[in-house]
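Structure provided below as structure tokens; questions to follow.
A single protein chain has been omitted; all remaining protein chains appear in their positions.
Order of writing sets the labels: A and B. Residues in every chain begin at 1.
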Amino acid sequence: MNTFFIAVGLSICLLTLLVLYRVVFGPGVYNRVAAISAIGTKTLIVLLIFGFLYNREDMFIDISMVYALLNFIGCIAAAKYLEMGS
Amino acid sequence: MSVMMALSILCILGGLFFFTTATIGLLRFPDFFSRLHATGKGDTLAVSLSLIGLALYEGFSLAALKIVFIAVFMLLAQPTATHAISKAGIRSGVKPWMKEEGKE
Partner (left out) sequence: MIYRSDDIIVKTISRILIPFIQLYALYVIAHGHYSPGGGFQGGVILGASLVLLFLTRGYDEAKTRISEKTVIIFASLGLLIYSGIGLICLLLGGNYLDYSKLSVLLHVNPARARALGILGIETGVGFAVMAVMFSIFFDISTGGVLPEDEEEK
């Protein structure tokens, strides 16, 4: 079971590196905001898989919930700022 | 291997498949709004499936209930964020991709 978790975690890390291309090369700023939201979602799963690997899942569940909250609020704030211009 | 373990492995593999298709869509689509479709819908489904798979791996305990709470919050919050970005994009004048006039 441990090797299965390590394999899934490494695959999601590889997908994150692929999304990074869109963050750097996206024409315009809106593509970059959408790609950063996608990176945040993938990071959440990687954090949980870390918790399950080290047998301390109680700790990592709280951390990933906080990160989901901050990702949501940051995305809405960025969209608001780009629409109305400060 | 019990039934719960097999179900959880199935759910996590399904989540990984949807993550892959969402990323390929984000890279290859020609326009901003189609990329937003790919990452908004595909990522939400993939996260929900992965979290349900991880909760099934735990069994019946407090930690599994907390993971289900995270999944419900993600199902509510991620489409709202996608909607906010797309509305900001339309109001700022990003043009959608249309077929050119000459090609049939």
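For this structure, a couple of remarks:
Following the convention adopted for this analysis, a contact is a pair of C-beta atoms (placed from the backbone, for glycine too) under 8 Å apart; a residue touches a chain by one contact, two chains touch by 3 or more.
This one's a predicted model, so the numbers in the text were calculated from it and none came from an experiment.
In the entire assembly, the chain absent from the figure touches the shown chains A, B. Touch with the chain omitted from the figure is made, among B:22, B:36 or B:77, by B:77. For the options A:23, A:65 or A:82, the residue in contact with the chain missing from this view is A:65. For chain B, the list of residues touching the undisplayed chain reads 73, 76-77, 80, 83-84, 87. Residues of chain A in contact with the chain left out of this view: 58-59, 62-63, 65-66, 69-70, 73, 76-77, 80, 84, 86.
In this text, only the chains that are shown with their structure count from here on.
Inter-chain centre distance (chain A to chain B, centres taken as mean C-alpha positions): 11 Å. On the side of chain B, the complex with chain A involves touching residues 5, 9, 12, 15-16, 19-20, 22-23, 26-27, 32, 35-36, 39-40, 43, 47, 50-51, 54, 57-58, 63, 66-67, 69-70, 73-74, 77-78, 80-82, 84-85, 87-89, 91-92, 94.
Of all the residues in chain A, the ones that touch chain B in their complex are 1, 4, 8, 11-12, 15, 18-19, 21-22, 28, 30-31, 33-35, 37-38, 41-42, 44-45, 48-49, 52, 57-58, 61-62, 64-65, 68-69, 72, 75-76, 79-80, 82-83.
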